[in-house]
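Note that one protein chain of the assembly has been removed; the remaining protein chains are unaltered in position.
The block that comes next holds subunit A.
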Amino acid sequence: MTAPMERIQALDAIEKDVINCLMSAGQALMELSKEKSSQKHAEGQTDAFLKTLAHVESKLTEQINYLTQVSTGQPHEGSGYASQKVLQMAWHRLEHARSRVNELERIKNKHLQGGRAHVSRQQQAALTSGGACQQTQSASSNVPSQVGQSQSMSGSTG
């Protein structure tokens, strides 16, 4: 835990102690207001109230004394802007490289798709030209067989 946050958290703890102090006081007085009040409980709550209040006072006095020692009255002129700017420029460099790599990816995908389309068109062309040749070949060779088939079919039905 860093020193700046430690002091802020110490002050947060003091705030909680103030709230606990008020609650103890309320509990003590509530105990006294009962018809059958427990003296031990009332005394315990009162002790808690007094102890917490003394603790709050001592801690706050300590914080005020520390501030009296370290404060100069001048405004602080330090800043982390320089290193922040350096990081921002590094981030811009990274984003630029990322955008160029994405552009390369896009070009690569475009070429791959174009290549695949070209190959599929070639395959289709090959199929259609091959099928046409086969049809012409089968047309010239199958005419006697078709006639033979028709004759056999008529024979079978008849």
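Here is the rule we use: contacts are C-beta pairs under 8 Å (C-beta built on N, C-alpha and C of every residue); 3 or more make two chains touch, one makes a residue touch a chain; residues count from 1.
Basically, contacts and distances are computed from a predicted model.
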| item | value |
| --- | --- |
| Listed names "Proteasome subunit beta", "Serine/threonine-protein phosphatase 2A 55 kDa regulatory subunit B", "Mediator of RNA polymerase II transcription subunit 22" or "Presenilin", matching UniProt entry of the absent chain | "Mediator of RNA polymerase II transcription subunit 22" |
| On subunit A, residues whose C-beta touches the chain left out of the figure | 2-4, 7-8, 11, 14-15, 18-19, 21-22, 25, 28-29, 32-33, 46, 49-50, 53, 56-57, 60-61, 63-64, 67-73, 76, 78-80, 82-84, 86-87, 89-91, 93-94, 97, 101 |
